[in-house]
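What you see is the complex with one protein chain gone and the rest in place.
We just call them A and B in the order they show up, numbering each chain from 1.
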Amino acid sequence: MTKETRKHRVLIAKPGLDGHDRGAKYIARTLRDAGFEVVYTGIRRTPEEIAAAAVQEDVAAIGLSSLSGAHLRLFPAVVEALRKVAAPDIPVLGGGVIPEEDFTVLKEAGIAEIFTPGTPVEKIIAAFSDACEAHYQKRNIG
Amino acid sequence: MTSIAELIAGIKNGEPRAIGRAISIVEDGGVHGHSILAALDVERIEAATVVGLTGPPGAGKSTLTNQLIAHYRSQGKRIGIIAIDPSSPISGGALLGDRIRMMAHAPDQHVVVRSMATRGRLGGLCAAAGAAVRVMAGSGCNIVIIETVGVGQSEMDIVRLADITALVLAPGLGDDIQAMKAGLLEVADILVVNKADCPGAESLAMDLDGVVRERQKAPDNLIPKVCMTVASEGKGIGELAEEIARLDAACRASARHLLRRRQSQHLEILDWAMEMLRPRLLELISSETDDPVSDPRVKAMEILKKIN
Partner (left out) sequence: MTKHPQLDSWQENELQKSLSRFPERKAKFVNHGGQEIPRVALPDTINDEYVKKLGFPGRYPFTRGVQPTMYRGRLWTMRQYAGFSTAADSNRRYRYLLDQGTTGLSVAFDLPTQIGYDSDDPLSSGEVGKVGVAIDSLADMEMLFDAIPLDKVSTSMTINAPAAILLAMYVAVAEKQGVALEKLQGTIQNDVLKEYVARGTYIFPPRPSLRLITNIFKWCAEHTPAFNTISISGYHIREAGSTAVQEVALTLANGCTYVQAALDAGLELDVFARRLAFFFNSSSDLLEEVAKFRAARRLWARLMKERFGAKKPASLMLRFHTQTAGHTLTAQQIDNNIVRVTIQALAAVMGGTQSLHTNSRDEALSLPTEASVRTALRTQQIIAHESGVANTVDPLAGSYYIEQLTDRIEQQALELIDTIDKSSGVVACIENGFIQRKIENASYAYQQEIEKGERIIVGVNEFQSEEENPPELLRVNPQVEEAQIANLALVREQRDQTEVDSDLQRLRDAARSDDNLMPHILAAVKHYATLGEICNVLRSVFGEYRDRG
């Protein structure tokens, strides 16, 4: 395949039990319309399932969505699960109803970017794009 | 993941990360791809059974695949899945959702699932899927299932990559059967009537039985069978798996298996050739034909002559 058709592959997942996937689906679709290949895992995923899927699909970034307030537990758990499957290099981005005071904790836990309901969609697309680019740079075979 | 040697060793050991990376690389078709493909275990590839699963949207292909995974896992087999979904013709992006139904198996190291977008490739899709099949088989998968929506020509080609093709239908999905008769019904080795719990399943099965009987060309033991399943409840899965195994054995015992493999190899080669040809052709065309052309066909022949 030629360079110009290299696609950004990302995984959008909903960890935890909340079923409000309007936001996750919207982001998945928006990214598709921006030219990404988006693997969507559906709702109620465990961190282990998400990490395993990301590895199998060889995605360059993972987007998580949580609206139930369980993000402090779930997002870092995905980062941890990635470490366990030898994929700590895949960046994790998170969105949902997340109070600002949680940002620092999440960032320290390895979440690359955090989006809230007010984040403009261009910013989200750009963040995924950058994350993918950076990831491809890193993983080139030497 | 740094070196190709490490990657190759990883594939042989069935390491998910290596397999995932390798599929991306072979899909790209670059030099690294060659080294990987060349290093794969030929015997494993030969031994693996490649099953094509196709049918109209919503027939239950992914649900069925999920059940087949569980079935094969209970027999201790290692299984690979390639789930193909269309890319958006406008943005070139794709939403790949088949694996939703298989997520429960994700952490299982012996289940390898890969979603693939058609990427609007005229050719290329067979090449990419074929390469992924090789990597999966090379990692020790005994069975590789290719799931694709059975609507267009490119999907039909994909199906030809398989040793055994199952067409999945379900009642209540419209009168598509008539339209399908001509195409997919012809290439199918197994006809699956899924959603057997829903009204209309019996009569659909009878319809299909009729179609199959019209088709007398095949030798007796290869006449397509109609299997009834309820994928959502796991019913009829054992029977379907048995039928796949029976057919596979029968094909391997006859010349058919080799024929199929050769056919699929031709397809892959053709596909790669087209992929490689396309950019060169485009280049030649755009560099040569600014003036109005009276017969594009003649021009095409001229350009073709320049490539050799």
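In this text, a contact is a pair of C-beta atoms (placed from the backbone, for glycine too) under 8 Å apart; a residue touches a chain by one contact, two chains touch by 3 or more.
In this text, all values refer to a predicted model and were calculated from it rather than measured experimentally.
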item: Contacting the left-out chain in the complete assembly, out of B:Leu40, B:Ile81, B:Leu173 or B:Ala188; value: B:Leu173
item: Subunit B, residues in touch with the chain not shown (by the definition above); value: 57-58, 62-63, 66, 97, 100-101, 172-173, 197-198, 232-234
item: Sites on subunit A contacted by the missing partner chain, in the whole complex; value: 16-22, 25-26, 29, 40-44, 46, 68-70, 72-74, 77, 97, 99-101, 116-118, 120-121
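Note that in this section only the chains that are shown with their structure count from here on.
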item: Computed distance of Cα centres, subunit B from subunit A, in Å; value: 28
item: Subunit B to subunit A touching residues, read off their complex; value: 1-4, 7, 15-17, 19-21, 23-25, 27-29, 32, 87-88, 90-97, 99-100, 103-104, 106-107, 112-115, 117, 119, 124, 128, 275, 279
item: Touching residues (chain side subunit A, partner subunit B) in the complex; value: 1-2, 5-7, 9, 28-29, 31-42, 45-46, 48-50, 52-53, 55-58, 85-87, 139, 141-142
